[in-house]
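Report on the following structure.
The other protein chains are all here in position, but one chain of the complex has been omitted.
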């Protein structure tokens, strides 16, 4: 089993006629993903790698029964494209763009929830269920089918981790780029119940970083609801601190929230294994697998 | 057990300083409902039957931990009052007003769902859990605690039914006025899972009427998910047909939908007992109770 | 509140939605006076609250003054399904090359507005919908969100609308949506939406149904409703915030109650016993003795009414108020027999008051008992 996407997923690519959109459409098709249609306003009627292009998400959805969308559109236009996908009733929307305005994401984060849509990203590498399907731009060669469920704020750290797993013959169930921007569509805590429920997933890997409170929220959920072992890495211990401004931040967030120390402490208290780096992370995963 | 409201419910009354609001606040207090605050914009600081009045729902909520609101406001102002309650995070909002503009309800119906609020009504007598609490204007003397869960589009038909039950010594678990207007906040189908899950409820009574498709939606749900016996009455068999206009209605709704014949047929097919009138309805309920 | 075509056109013009630029006449003389003001050929359309006017001869054309005068006399003497023609909408006849269909209505089940478009329309739209449903594009309009360009784009793409009509379509659909929301419509339908000989889209007919509960927002339409309400008792009741409902021609029973549910139940039970209700009146909540008097008076003005079944089950309503209202009305209701069922606050007080009423008032112990009393007196 895998979740969110698999061989049955009927994916549309928004921004399919762009350079990145076209390239990754081909990559996704090669990987076996059912890319049923593309959407680029004004380019309806075209074809990209044999995939028909429409002006609107609704037409792609009605004509092809699409049930997921991946967006290869620049950050400026991401709001409009995601809004259209959500409003058109696509239940899974994956956004790749990096540097989407925070206020755009504030709106979309809530809109998606309210309309019953799972919004993944932005600044996400996408989702891959190795051996079944991928929706995103990840280099799929390093992924293989297995029992580790992975979610990461960073694409490069996820690659590094999967690459090291590959060298040790450890495969993945589903890998999700929750995205590195300030406001994710679906943070870690939204993904945890899916990994917990997924039969294929035996170990959950969470690659976080400093800033925000997503790891803290995840820790609270894990201690209450997650029975599977969780291994976490918090990147950015030695990154320069953002010089904060004004007093509102201190009023809204308690002391230390967002720091690597705090994140590691609350995760550890929730029973999560803390890794020092990617290499260490994969070592822990290996031991957990052997220990079974 | 009862649901939606009980002795723990911390109710606010919007429009508490109006004639109806003040009168029914007293009635609800007499019945034992915890009316913790009232809200009337511009009347903050006043008191009604010992209940403090605020200008905003938010203040009433923050100061008194309110978790339900009942609205005694005229139909023109119902949108604004319900909007405030929903946006302020009140999870249960009961609206009494009759004749609320349909477009207002179109907006509120979806807004409530999206914000995680149960909106009951409009044109509802409210909710009563006999012996525990009531939020609304029903004449509570005829209600008594028991095992029949009742929901009704019409207040008067619900009274008639409960009155007849009283004469036979049959009590109710929870009675809900889903409301008689065109677009209910929460139609029958939203209430069915609550009655099904409620331990106190052994028989479900549904009093519908001609028009709309709520009874049809309920029938579909009942046949899939409801194990308790359901008794239904459809009022309005002999009401004059509304002369429809244009073609759009016929395109959107299949033939016969909304007629008493259609509603009774689909309900019967779903295993629901169909009553000819209130008297007959109570007879069926009595037999079901005896048959246990 | 279903608007007549000419009133819909008034609203279209207010939104600059391309439509027939016509005028309405309330008499044959007014219609004849259109000569010189509207160029020939002219189309003359009867304004009646019913369908099928075309087949009934309610739409006529005039090529010249003589024909205009003949047709004016003809139309203002015409009855369509028993309704006399009281208004005729006259306009310069539009030469059209094609008919389309566009509407926005409400899907009560889904609780969303829905836009329906077909590049083929006209009187056969229902047939098209049945036989070639693919010709119709139906799209739900998301609640609490403005109308989106991508929604109209979808409608145009999915319907294969010719490029040359798209600018007009977007304009008209956008305006129709504004009318739908701003006028609180249950239906806004343009059928046919025609292509004129100049290749432009134009609304040739218009059906607009406005939510009665929202009329307080639209004074112009509210006044128009009173103007076209044929039944004076409906109007009279409305002025007291009562709802008067004509039911059947043949009956002699009137039902008065304090809620539409109880009215329906009463009518259902009476009908089931083979009797006929001619009209009903819904008091709404909180009736006082004065209001009861007015309600009885209005119902009694219907000459068919011989028996009134007053069925009150109030949460709020006080039975002594009702009883006093009845007592105060009896002298004006000489030939009418009343069956009264009272339940609610102060029931005993009310019943005590009614004990001294004339023998034209019979008390019922409940709904079913009331219907039995009616049956004993009137039934077969």
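By letter and in written order, the chains are A, B and C; residue numbering begins at 1 in each of them.
To be clear about the criterion, contacts are C-beta pairs under 8 Å (C-beta built on N, C-alpha and C of every residue); 3 or more make two chains touch, one makes a residue touch a chain.
As the structure is a prediction and not an experimental result, all values here were calculated from the model.
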Practice task
Could you list, sorted by label, every displayed chain in contact with the chain left out?
Solution key: A, B
Completion exercise
In the whole complex, of A:37, A:138 or A:267, the residue touching the missing chain would be A:138
Handout entry: Option from B:84, B:104, B:181 or B:257 whose C-beta touches the chain left out
Key = B:84
Exercise for the section: Consider the whole complex, including the chain that is not shown, and state which of A:191, A:207, A:266 or A:285 touches that chain. Expected result: A:207
Exercise for the section: Using the definition of touch stated at the top, determine which of A:62, A:217 or A:289 touches the missing chain. Expected result: A:217
Handout entry: Positions on subunit A where the hidden chain makes contact
Key = 20, 23, 75-76, 98-104, 106-107, 109-111, 114, 125, 137-139, 152-160, 163-164, 180-183, 207, 209-214, 216-217, 235-240, 243, 245-253, 257, 276-279
Exercise for the section: Could I get the residues of subunit B that touch the absent chain, sorted low to high? Expected result: 41, 44, 54-59, 62, 84, 87-88, 115
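Assume only the chains that are shown with their structure count from here on.
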Exercise for the section: Pick one for the touching-chains graph, please: line, ring, star, complete, other. Expected result: complete
Handout entry: Chain centre separation in whole Å, for subunit B relative to subunit A (CA means)
Key = 42
Exercise for the section: Could you please state the distance in Å, as a whole number, between where the Cα atoms of subunit B are centred and where those of subunit C are centred? Expected result: 28
Problem - Geometric centre distance via CA averages, subunit C-subunit A, whole Å - result: 54
Exercise for the section: Identify all positions of subunit A at which a residue touches two or more other chains, and write them in rising order. Expected result: 115
